[in-house]
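For this depiction, one protein chain was excluded, whereas all remaining protein chains were kept in their positions.
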Amino acid sequence: MKRRLHDLGLGIRFALGGGREGWARTLLTAVGVGLGVALLLGAASVPRLVDERADRIHDRQPFSPGSVKNTGDLMASLLYATADTEYRDDTIGGKVLRPANADPVLPPGLTSIPAPGTMAVSPALRALLDSPEGELLRPRLPYEITQTIGDAGLVEPSELYYYAGSATLSADTGASSAAGFGNIGEVQPLDPMLVVLVILICVVLLMPVAIFIATAVRFGSERRDRRLAALRLVGADARTTRWIAGGEALAGAVLGLAVGTLLFLGGAEVLGPLKLWSFGFFPGDLRPVPLLALLVAVAVPALAVVVTLAALRSVVIEPLGVARGGRTRRRRLWWRLALPGIGVVLLFLSQNPGVRAAPLSVMPIGIAVQLMDNFATITIATGATLVLTGLITLLPWLVEAVVGRLRGGSLSWQLAVRRLQLSSGTAARTVSGITVAVAGSVALQMYSVAIHDDFDKVTGVDASHAQYTVRTDHPDAKLAQRMTESFRKTPGVQRAIGSVSGYVTPPDAVTAEDMRAVAQLTLGDCATLSELARIDSCKDGDTFVVHPSDDAELAAWVDRTARPGKPVNTADGESGAPQRLWTLPASARTVTARPDPKGKEQYGIFVTPDAIDVSLLSSGAETSAVLTVDQRVPDAAEHIRNTAAELSPQLRVNTVRTVERDQQYAGIQTGLQAASLATLGLIAASMLVSQLEQLRERRRLLAALVAFGTRRATLARSVLWQTAVPVTLGMGLAVAGGLALGALMLRIIGKTVTDWWLFLPLSGAGAAVIFAVSLLSLPALWRMMRPDGLHTE
Amino acid sequence: MSIGHTLLGLLESGPRHGYDLKRAFDEKFGHDRPLHYGQVYSTMSRLLKNGLVEVDGVEAGGGPERKRYAITEAGVTDVETWIRQPEKPEPYLQSTLYTKVVLALLTGRDAADVLDTQRAEHLRLMRVLTDRKRRGDLSDQLICDHALFHLEADLRWLELTAARLVQLATEVRT
């Protein structure tokens, strides 16, 4: 043992004092390992980052005086209303505030409640408002900027957020009262489907990084082996040389840890505020979980030594030269099939994990805990890992089998194929990272797209008729009227129908078996109502019973509530709240509905403003306008939002097309995309390094080929094939494996595969890697092909 | 080359007539210079006198002296001793070429030219030998190679000298 340590130490000394070449190799390894380490540290920081984000969101969440969290018996001291808006592709968060007493609570990041007519903005929003791009946003936020929201009040540096002061805000206009900020709110259980997704992501992203680090440790190993042979000549035994090599790798890995830490810290500073893939963070929030960081610091050097020792097992270093273990026997298939086979069986037997409630805020740790006591998740994780690992073991066999059968073709093809036949193992090793990454990504994409529907709430409405709805959660007949008027004058709006709608029920008691009848009550002026039903004459004070145009059953259902001359209950039907009765005048005429701009028929009870006191309507009623918009008018959406903001800051504008993406899901999806790209980049980098190394070793040969009059294009194509063949095989295997894995995972959660072609963009990314690597190695190839290569004697 | 020892060696495989001996010698070793009959007989009579060969028999008729010679025990020992004894390496210390080069340098003639001319001459001979080697059998090849290696050694010396002419010039002139 002491000997081994001594040898390791010797290797470290060689790595650090081995002249220029030794240094170059050590640095190359260090940079490679460093990239991997930076990614690992990034991954290790995700739990903290998610926590910090969640904390930031919760910290500015107001809680009401009566809420469970209000342990201090705080009184309402602040009225607020959410006034989020969208501007082009960005979401702008905002609240309108009004102090309810002399000493109101402050949201985080504010030094005082903005006075009426003024607002506090985030730095990013300030920049947007100051820039020409913000021109259409300014009328919507017509407040004077008097304050900047501090970092404590923002989720990410680039967040667009504001707090506006108001003198008129009241509970009647939809405001809520807050006793304080920092509502933990309801603990949102992490959806079991997401748990599976997160497990997959961890497996998929971390495996290629591990593979990359293992590859980086082997950078420049051929030259090192020759140096080791020289050591054998002066009397070192084979084991000693292996451990010396291990020491060299260790030195590179430890240096890599340092490089990785620097890259990580620098990366956090640079990337945090950039808001890549709509996800930004405060650099200070990106701190690895100490335990995981420690794991990285220990595992990476250990991996380096183990990989080196293992790699050298197949290399015989003799005093007079290096012999690579010529693999004469063919690779066997059966045991390579065993790993993915077991994985498939495990996944096949797995049940949908009944995951208990876990707060999103502690997501990955929460998952770790669940993993410990949830058998289903363990089998899924194991199964998925086995399938993906199985791909790595299958790949060398596949490459050998396929490449061994390739024949003929053009010269460049022949050169590439022969090269691959001679070293199919190396080729397979290089692309194994890409295979796992792509297979995992394919499975993840399939999985996430299939569960997409659950998280994306698409309003299934014909978007050619109406593109926008504007609404607020309280009934206000005047507002409805003003909306109609204002929006008709807004550029781009072709049609606008404003109305108040709520639900009414018959006041009679219902038996347990019977279902309580319910009808929609729509309040609007005559013009509006005429748009929605075939009404020939109308004056204010009129009421109508509206039947659907061709559904007698539904019409009968409406009639159970809408009985002219009889009262209806306008309060919430089921809540047991005291009834508020309103009598439908006996004069109410029955008419048929006509499609609204959304293409939908509205039916039930239609009333004009004079016929009812709006305050009778329940709090569930809403005021809304449906707009038909000419999409060709530039920035129509912004004009509409501006009009809405002018009418009331609380009006929410929805595009019918708008996809309301669940935040949890979106976060995971975003992380997946970013990480997949990073992984592919890493793999491309390691492929490039080995490609360049190979070219440098063949400098003389390349020069000789040039002497024969070999065209550059021929060699360039050969380099391309040499990358393309293994990558294509890897991608093929990855797609097959990924589709299988994805289908199995979906089977577990009882979904069907919705789209088999999801791998296409990933294949595109793979192709991009091929071309990038080939293209980037061309300058080196050109340089090697200069006749000077012959001259170095 | 010792003709006596060579002829003795040829006799070791069996008794031979003087004429056979000459033919065997010429065939194996006398490519450039065949033996005269006289040389054979004078050598054989010296060997007889020293007791290294004996007359095995005389054939009647035919030529004047149809003696058949056989090697004696003493002869075998003598051949054995000769073959085992290493040849004294030629020191080549008296080189005409060297003298020419130095003289050229001393008299202000172009010494490099002397060397180049000599190289061309050497190569000319080497070409002839190489050509002969190509046409000849194995013994031809070995003999030519021997000469070629010697010529090559000379040429190496020429190269070395050429590379050191400047140094040599300063040395001989002081």
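Note that the chains take the letters A and B in the order they are written out, and that residue 1 is the start of every chain.
Just so we're on the same page, a contact is a pair of C-beta atoms (placed from the backbone, for glycine too) under 8 Å apart; a residue touches a chain by one contact, two chains touch by 3 or more.
What we mean here is this: contacts and distances are computed from a predicted model.
According to its UniProt record, the chain left out of view corresponds to "ABC transporter ATP-binding protein" among "Thioredoxin", "Betaine-aldehyde dehydrogenase", "ABC transporter ATP-binding protein" or "SRPBCC domain-containing protein".
Contact with the chain that does not appear here is found for just one residue of A:A707, A:L760 or A:L775, A:A707. Interface residues of chain B facing the missing partner chain: 116-117, 119-120, 122-123, 126-127, 129-130, 134, 148-149, 151-152, 155-156, 159, 162-163. The set of chain A residues touching the chain not shown comprises 408, 411, 414-415, 418-419, 421-423, 700-701, 704-711, 714, 787-788, 790-791, 793.
We adopt the following convention: only the chains that are shown with their structure count from here on.
Note on chain placement: the centre of chain A and the centre of chain B lie 92 Å apart, centres being C-alpha means.
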